[in-house]
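Here's the structure we're looking at; comments come further down.
Note that one protein chain is taken out, while the other chains of the complex remain in position.
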Amino acid sequence: MSTLDVGTYSPREKGVVGLLGVLGALLLLAVVTGFLAPAYLLYLVGLSAMYMLLSMGLNVQWGYGGMINFSVAAFFGLGAYGTALLTASGSPISGGVSPVVALFGGLGLAAVLAVIIGYPTLKLRDDYLAIASLGLAEVVRIFILNESQWTAGSAGLTGIPLFFSDWPVLGDLTYPYVFYAGGTPVFNMSQSVVTSFLNVVLVSVIVAAVYLFLRRIHQSPWGRVLRTIRTDEDLAETLGKNTFAFKMQAFVIGSLIMALAGVFYSHLVLFVSPQDLQPITTFYVWVAVILGGTGSDRGAMLGGFTIVAIQQGTRFLTDTGALPIGAAPLRLMLVGLLIIFIVRLRPEGILPPERELIWPDSLGGGRDE
Amino acid sequence: MSEQSLVSDGPILGKDDPVLRAEGLEKRFGGLVATDDASIEVERGTITGLIGPNGAGKSTLFNLVSGFYEPDAGYVSVNGVDVTGRKPHQIADQGMIRTFQTPRKPEGMTVREALLVGPHNQTGESIIPLFTSPDTVEQEERRSLEQAQEMLERFEIGDLATQPATDLSGGQMKLVELARGMMAEPDLLLLDEPVAGVNPVLADKLAGFIEELNEEGITFLIIEHDMNFIMRLADPIIVLNQGSVLVEGPPEAVRSDERVIDAYLGGPSE
Amino acid sequence: MTDPILTVDGVDSGYGEVQVLDDLSLTLGEGEIACLVGPNGAGKSTVLKTVFGMLEPWTGSVRLGDREIGGMAPEDIVRIGVGYVPQTENVFGSLTIDENLRMGGVARDDGLDEVVAELYDRFPILDDKRTANAKTLSGGQRQVLAFARALVMEPDVLLIDEPSAGLAPNTAKEVFDDVETVNELGTSILMVEQNAREGLGISDRGFVLDQGTVKFEGEADSLLDDPEVSRLYLGGESRR
Amino acid sequence: SGGAPEDGGGGDGGDGSDGGDGESTDSSTDSGSETYTIGMVDSLSGSLSAFGQRNQRGKEIALDDVNSVGVGGGELAISQQDDQSTSQGGVSAAQTLVNQEEVPLLIGTVGSGVSTAIHESVVQNTDVVQISQNSTSPNLTNFPDLLRMPPAGKAQAEAISTLLDEDGNESAALAWINNDYGQSVGEAFIDAYDGEIVYNEPHDQGQSSYSSTISSMSDTDADAWVFITYQPEFATMSQEAFDLGVTDQAAWYGGDSVKGPKVLESAPEGSLDGMKAVVPSVPQDAENYQAFVSEFEERFGEEPTSWSAYAYDAVVVSALAIEAADEFTGSALMEVVRDVTRPEGEEATTYEAAHEILANGGSPSDVDYTGVSGPIDLDENGDPVGLLQVFEVVDHAYESAGFIEG
């Protein structure tokens, strides 16, 4: 489990993996031929990774434990605000803290809120939890919007530093950054390429670490109890499992992962405002998890990627005038149709969870993970 | 049990070493009194039967003692600990596990996974040991898996181990429900009609299995309408009627008690 | 045997890709009670589901009289005089007892009130609880309700999956009596029973199913007397 | 419209290889010559899409006006992206335009928060000029390289406060829309106003009912009610006020969005009479504005709002900058973009006139483009001078009651 080992593949998964390979190759080709600008591609990769984190976080709550959490945007926003308030030059309360430290600020804030939201709502079931969590998420957004003495209100926070801004070497690069080999310049990278690249490195490390962490807990007896709770909480209770505690753990873990996505977002986009807590983000993350395959970590990652592909890919539609419909509604319609078609073609998601999740190696020599 | 005497009117209380003690339990649903001043004691080491007509309140009694319903009055203790009003998992922690009359079917799991949820207090159910002592987790998991497979074989559904737990016949679901309860290895196991819908040949074998487990120290309280099964296994048998205990006594005596025949067994068939 | 009213002929069937029934054939004679017994997972319920259109036969035919009904929708099969009591999830939990019974009669043109009244007479256990939601019933009460629901249509052929499961001995006896009564009133019955001795006891004919095929069939009494059948499928004595 | 743009920079606009010699058409094909592609981020969907729709109309007319004359010896093309009225959407839209299509100039966008987000995460520290077509929040003044067409709302707020004083209102109830625009303009008003503020509450955009706002305002005995909000919201409020029978309770004042054709259309006859609105505007009788209005009405069957005019001017100013700049890069454009609007030069009220000055060898500062939205005159903070016009509703129609210089 030390490498990013993705286990064995079913034939169906092989198809998906093959498709991804082809897609990756195409993207690379597009960059090499100059069709796709590297800075833009890197931005898209960063954005996808952010959605991957959000979907993995939601998958812990919904996919493992069946908790219908509609407050994704709030945890995302808290992560973003947590780090922004601590680091941004425009912060009304503090600012100037190193992003590495602020990271924990964002996570801490999210953890506290997860417990505060979770405590009353996790006792509710199904859709009741959905609406309660959505409501509390709105309370958080409204608070951030209106308490401008602490949050800068609707104006949002500007002056957020790059994540690596105070690191040795990385923080001191000058732009355009020229890479020499034997005295001759080989690369000439603009700031946006370099910073995007660093962001992608950062987020890749985060995504990989989160994935490996989740993989382990998902295959464990802990994950199994959650899956039991998902279909039948009473059953888990009779078997002596403290379902509330399990749910709370999953809720907090999921929320922290979402907050991580928010922290990353802050340092990617360098501006946060209460708008970033709009429920629409929550819906997109839900779509990502379902399209990817509820209960599957790989599916959640793929779903995060898919949603960005749908959102951003449709940007390249241009209004040709050939259709009696403007580009914006056309795009909206396409996003809608794509969602419908994916559910139609893959009702269980693109990469549904494995049929069985058992702690690796415990099945004896017969099966290798 | 040494008691060869006649059946007792109402419950026999004051047993030496009861695992479960329920006193004066009352549960109302609107106007309906489902259990009414019901008291029972389950002596350690016994297989106690609980029978009674449909709607007598047997399942309700299980729900009360296992913490699923809040009693309107009364008191429950398990292994001497007062558990009245506690949450189901807290009561389970005291060593009492129950099964459901209508089997629960966990989605998205295979049959053996569904069984692996059974064992109590697994190391791998906490997150930190997953990273600090993965070997322990692995060993436990290996042991549980073996046990699960063994259990499934006994229940004649060994070949279903890796089937989805939802794709089962009615009887098979009951078997999984029962096997999972047994995996927990509690002090006291409450079974709600374990062999309803189970093939009689298999039911006989299961009776043998329950006897074995009983000898290994598990106490049972079993609701069952299958007279063969319950008469063979249980001593004493408690008869519940209209929400309270009608009689309690050894199987043969209970079987021939007039009141029990009236309320439950029915007259000889024509 | 009387003329067959229901014929299952060379049927393969199952769930998704999984085959359960393997070239299964059986017939139910007009006016008969036939009992299906066998181990758990043998495919008994699957037979009933296939006959009743819940599953489509992969091959073979299912005929009611001369009419092919394989693959017909359940709601249409009800209308040509077949009733079905499923083994599990056989009541509408959120509807009252009364509504459950009335739902059993949606395909009736008239006489609903009379039939329902009659059923209340027959099953006092239900009469007491007319306005209670079915989900509040005890396990046994539910079984009775499920059985009564199917009787509302006064079907020509009735398929019942384990009518006595979960019933107290006295109630089980009543239900078996009722099955016989219904039969005497002209309904042919195909019944699955794990309470095999009792079930065969009231039946004319029996089928022993194992692994999706009929292993033994014949007069109910002869099956009861067959030592091999007894040992493999019926268990020691009567269970009640 | 928008058109499939041919990327004039060849995808490597970063080093500006071929932007500068746009005037020489010799090497190009006979028909098209150079195409200069700039970007535009607009709110085509989401909560601000009504603004976006008006912008689109202004942009369309502007693009035709520019291309009928030509720019830099070639054509102007606009590559456009939707910001979905959210900052995440805006950043992605701008990323596509700036990093993928590598436009050196970006018009964008409507919402002040979204414009800021784009500036912070995409535009700053790159060689790109950003001109917001609609953002009025005073906060944007803090970003000198973020230019904009409408004047900062501060001037508006001060003008409203002056009006209130002039009309002798000693107390005011203030309702503002709960976003960057509403909050900052509202604060500016409070700072400027000497009378008593007896009610000061935000309201959310896009709600179905604002009767609690209206009822609360009518519970005060304020002399004046001030609305800093958007058109649909104000339309709902004014109707609810009518339904509650409180329209005459106080004198009504408002910022830009309370004046609009839809507001009067939907308000009961006479219910808004006496209301005063301070709106960024040009003299309505200015010739160029008249021409714009008639063109607009002909095409779209309704009157333009000031927002369409800003979008129009954003496009024209961009085109003039391209015409005046040495090369088609962000820094070159930034150098001249202010100059073509500033009063130093000769006033030109149409693109054609301004283009002619430049084409005849005039320097950027020889031109003072005065657009359909006003004098523009971008200052060092990237803000236009802004001309404000006061309207009063008389007999259910807006009548001009004079101008205020911002």
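All chains are identified by letter, namely A, B, C and D, in their written order; residue positions are counted from 1 within each chain.
Everything below uses one rule, namely that a contact is a pair of C-beta atoms (placed from the backbone, for glycine too) under 8 Å apart; a residue touches a chain by one contact, two chains touch by 3 or more.
We take it that contacts and distances are computed from a predicted model.
Trainee: From the names "tRNA-guanine transglycosylase, various specificities", "Iron-sulfur cluster assembly scaffold protein", "succinate dehydrogenase" or "Branched chain amino acid transporter permease", which one matches the UniProt record for the unseen chain?
Mentor: From the listed options "tRNA-guanine transglycosylase, various specificities", "Iron-sulfur cluster assembly scaffold protein", "succinate dehydrogenase" or "Branched chain amino acid transporter permease", the omitted chain resolves to "Branched chain amino acid transporter permease".
Trainee: Using the touch definition given at the top, which of the shown chains does the missing chain touch?
Mentor: Among the chains that are shown, those touched by the missing chain are A, C, D.
Trainee: Identify the residue among A:114, A:130, A:229 or A:252 that touches the chain left out of the display.
Mentor: Residue touching the chain left out of view: A:130.
Trainee: Touching the absent chain in the whole complex: find that residue among D:243, D:287, D:303 or D:352.
Mentor: Counting the whole complex, the residue in contact with the absent chain is D:243.
Trainee: Thinking of the whole complex, not just what is shown, which of D:170, D:191 or D:204 touches the missing chain?
Mentor: Touching the chain that is not displayed is residue D:204.
Trainee: Of the residues A:32, A:101 or A:333, I need the one that contacts the missing chain.
Mentor: A:333
Trainee: Give me the chain A residues in contact with the hidden chain, please.
Mentor: For chain A, the residues touching the absent chain are 120-121, 123-125, 127-128, 130-132, 134-136, 138-139, 142-143, 145-146, 279, 283, 286-287, 290-291, 294, 324-326, 328-330, 332-333, 335-340, 343-344, 347-348.
Trainee: Just the residue numbers, please: which parts of chain D touch the chain that's not shown?
Mentor: Looking at chain D, the ones touching the missing chain are residues 44-45, 47, 49-50, 52-54, 178, 201-204, 206-209, 211-213, 215-216, 219, 231-232, 235-236, 239, 242-246, 262, 265-266, 268-269, 271.
Trainee: What chain C residues would touch the chain not displayed?
Mentor: 52, 54, 73-75, 78-79, 84, 86, 89-95, 99, 102-104, 106-107, 149, 153
Here is the rule we go by: only the chains that are shown with their structure count from here on.
Trainee: When you take the mean of every protein CA atom shown, which chain's own CA mean is nearest to it?
Mentor: A
Trainee: Which chain lies the greatest distance away from chain A when centres are computed from Cα atoms alone?
Mentor: When every chain centre is compared against chain A, the largest gap points to C.
Trainee: Take the average of all CA coordinates in chain C, do the same for chain D, and state the distance between these two points in whole angstrom.
Mentor: Centre-to-centre distance between chain C and chain D: 75 Å.
Trainee: Listing for chain C: what residues touch at least two other chains?
Mentor: Within chain C, no residue contacts more than one other chain.
Trainee: Can you name every chain pair that touches?
Mentor: According to the stated criterion, the contacting chain pairs are A-B, A-D, B-C.
Trainee: If we count contacts the way the header does, which residues on chain D are in touch with chain A in the complex?
Mentor: For chain D paired with chain A, touching residues are 1-4, 11-12, 14, 44-45, 49, 52, 79-82, 86-88, 91-93, 95-96, 99-100, 102, 113-114, 116-117, 120-121, 125-126, 137, 139, 178-180, 182-184, 202.
Trainee: What does chain C use to touch chain B in their complex?
Mentor: It comes out as residues 15, 18, 38-41, 44-46, 87-88, 125, 136-141, 144, 161-162, 165-174, 194-197, 231-240.
Trainee: Tell me, which parts of chain A touch chain B in their complex?
Mentor: Those residues of chain A that touch chain B are 216-217, 220-222, 224-225, 227-228, 230-232, 234-243, 249, 295, 353, 355-364.
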